[in-house]
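With one protein chain held back, the other chains of the complex are shown just where they sit.
Take a look at chain A:
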């Protein structure tokens, strides 16, 4: 834009500023020709034109838009046409219309044509192609003139003359002032044409303008390019869009300008400066804020136009335009958002461009601007809308508050004394920079300008305004849920109050903020806020709170060492004040002061006996930066007695509580969300409920003793830092440590105590006192307990091995638990002697003394004195709650001498009884209980102790026969785990018969018998005269453990007594099997004959005298029953397999029985068994009551002759008697009895014999199944 043109435009602007620069702007359309005609049509035209929208197709791919067109119709003047190079768009006539009513050819030819030609020439001269000729026709006129040409001719002429190629540039409007359909139609056609042409003109002219503008923009790198000029050009475009109601497009123009300028500033910051920009860097002299009340701030616009605007001016103007457009677009919230960005941006840009700004000037500008924006928004929205969109405006509120605060600090309005002269000067300067209030607001009661001026005028006014703003901001933040932001503003407010010496008001805000930071674990913020709070509390004189905060700060590692020390010193100073008011101790929680890390018990199992010494070592991590002298540190202990609980007995405690004695406490991480740790620890206890009748357990459970603490509602966490119940429990039981120095870091403190009453002691609280200050740890968690027990003295005697073996020396351990009794010199254990169990005494045996925790204390020789009845053992001197242990050897003698007959008998009985029981389970040893009575020094009562011994051996005997020869076998079984050496075995018969000899067949005199194994001894019986009826035998064998080398004492031999009766062989049984006649071998399936011959070996003797014996004619016979049994199913016995025979009682009497057997298998088959029984009649009073059938059948067997006779005679006799028997008592058919012979009486010489059976030839049947 050359200066001349600029001046011209300026001139124009000045000419009719109100027309151009208000929203009344409309595109200009000039009218030439018949002015009267136009004036008559104007009202209809201006009314009709905007009625219907028109689609505007845009260049550059912009979306088409529907717009309502309006126009400002002005009379055509040549001056209106823009000169070459004039960029003004608003004054640009977009369309030129020529109006004519001419219908007379003559008139047309003479005047109108010339007029139009002139008009056209002017237009052409100005390169304007946007024109229209309107020919208005009316019937009225037609009628008046008779000699008229056809009406079209005029129009045709005009078209011919002027519109050589654009016939549409001429329109006809018929009867415009009549209300007829024809006129309406013609109007519509005209209006459409007009709109179309207007739009065409817009498109063309704006397109051209935009092209020019772009060209101008491309020149921006050239020297001499001016942003302001370009600004004015683009703004022109914006104005046109605004004029066309295209606010969106208008806004885009401003946004582009905004972005262009920002980019320049950024580039300038990067060192790429544009010359014109330096102009904007002039120092800021005016800071009167944004002006948003006027659509266009002409003052600022002029400054820009004159290239005199500062950065703030430009920005302000730009924003005011954007704001206006946004409000037109119904987007007030974007205004607020952009405003905040703008303000931040301006501050940044001024910084970036290094523009010199007086201190506070920007603050003023920002403050005023914020309020201006807010008021502007309030002006165009209703209350409800504003409330619903607080989130958009709150930023501005907060920013304004912030700026006012900094202004207040700057101008000394916040200090206690008020502003000094320097401050006042500064205030005056700032106010001067505001300039005079603008006329628009001068009469309003409230304006940003007035507010700022008032606020800066006095301390009181500032306070009022600042508080108003702050409270409003906090409320807004709170309402939209931005709690953290609200707290931050609150903290600023607190700072303000602190400056104003109003700590009581500040405290609320600080506490609130602190709570939030604590809950969310922001350590640094917590520290900072606490520091402020500490100062506040100090001013308020809240000693307890102050000390607590101080202690927290002293232990806060986010602070510097010096700060921590000073806070620590604060506490110590207070603590060491001379206590004027006695007894008023300040109690603070411990965790800030020191942390309990570990606790260590000595003894480690935390169990002591009454009177014992217990040490507790605490590890405290001091948080303080300097060593602190503690007057006292105390552990409060809760004492409880739990009786009837096995878990609390000495025995259980000493055995089971085997922790390592170190209890670790969970780490509280400083700065971590305290809400986690804030809950009191669970205090859980076991609970048992027993039934009152039989003391059996009914219920078991866990009780939480501090439910009320845990289930409390969390909102009461206002006591987050000040636990309400910092009360010390009063208890009689306190462990104390006095006068120690707590170094920073880890400290170990040892408490020691003498246990008094038995029971459970729970450590509940830890309390450290420093002068007047106490630090208390309310709950020690996890639960720490120690137990004190008392114990009765006790004696225990137990075998060293699993079981005591009788007959050999065995070790027995004596355990004396001293309990509360202390062993004095001369205290003895007195054992009553039992002959069956002597106590063996080794002079070198020792007693060992242990502590209750099984630590070996000392060893001493054991002195044992034995008198006839009593063995007394002198116990070594031992203190209470110790254990004395020693071993003794005892030996139980199973078979005692005569002196202990009585006892032995009882024992033997016991042995037998047990034997019987145990024999079923074969390997169990017989046991004997031996009781010992012991007198203990601590009791007047005797202790009776039973020791159980096991017999290591078990013996069995058996009789073996070989024909008539007899052998006795004794089997000795070792049941124990040990090996023994056996020697000197002997078997003696002490029955009356003397001619009996026992000939030992045992070779070795010494034999080793291993564990769980047996040894057999065999003797042959020999006799000369007659058969002895029975034998009374005593087996004895000496034994000693195979391992023991020397035989230091004599051991009683093992004895076994038994009796053997009826051992002589009476019958000899022989079985033979013969193959069928003619065959060489037995064959399967073919019958073989079995012959059993039973031979009597002895004459009548005592053993035969029984019921079966019958005597007749000097012959004695007895009845025997035989039975052939084949258990292995090798043979099938054909016919009867058993029978009764009558056997003469005489030596060499033989009875033979035949029967048929059939082998079932081939191979060597063992013979079937033949068993022999004595056949006794049912009752001696009756005669034989035999099964008649079997009797008869037996007769059929072939027997030896004399046997036959006997049998016959007896059978006859029995038959004869059978009648009477059968007739007499036939009721029950009483069965006869069978009596087996004792083992030696029958000798079966065929036992174990086998016979070869060959398979029969024809049963080679092979079955083949094919499936």
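In the analysis below, a contact is a pair of C-beta atoms (placed from the backbone, for glycine too) under 8 Å apart; a residue touches a chain by one contact, two chains touch by 3 or more; residues count from 1.
The rule is simple: contacts and distances are computed from a predicted model.
S.K.: The complex has one chain missing from view, so what does its UniProt entry call it, picking from "Trafficking protein particle complex subunit 2-like protein", "Proteasome subunit alpha type", "Phospholipid-transporting ATPase" or "ATP synthase mitochondrial F1 complex assembly factor 2"?
M.R.: Protein name of the absent chain (UniProt record): "Trafficking protein particle complex subunit 2-like protein".
S.K.: Out of A:57, A:77, A:344 or A:748, point to the residue that touches the absent chain in the complete complex.
M.R.: Missing-chain contact among the listed residues: A:344.
S.K.: Among A:225, A:522 or A:1115, single out the residue that touches the unshown chain.
M.R.: Result: among the candidates, A:522 touches the missing chain.
S.K.: Of the residues A:481, A:963 or A:1076, I need the one that contacts the missing chain.
M.R.: A:481
S.K.: Even though one chain is hidden, which residues of chain A still touch it in the full complex?
M.R.: Within chain A, the residues that touch the unshown chain are 266, 269, 340-341, 343-344, 347-348, 351-352, 391, 395, 477, 480-485, 488, 517, 520-525, 528, 672-673.
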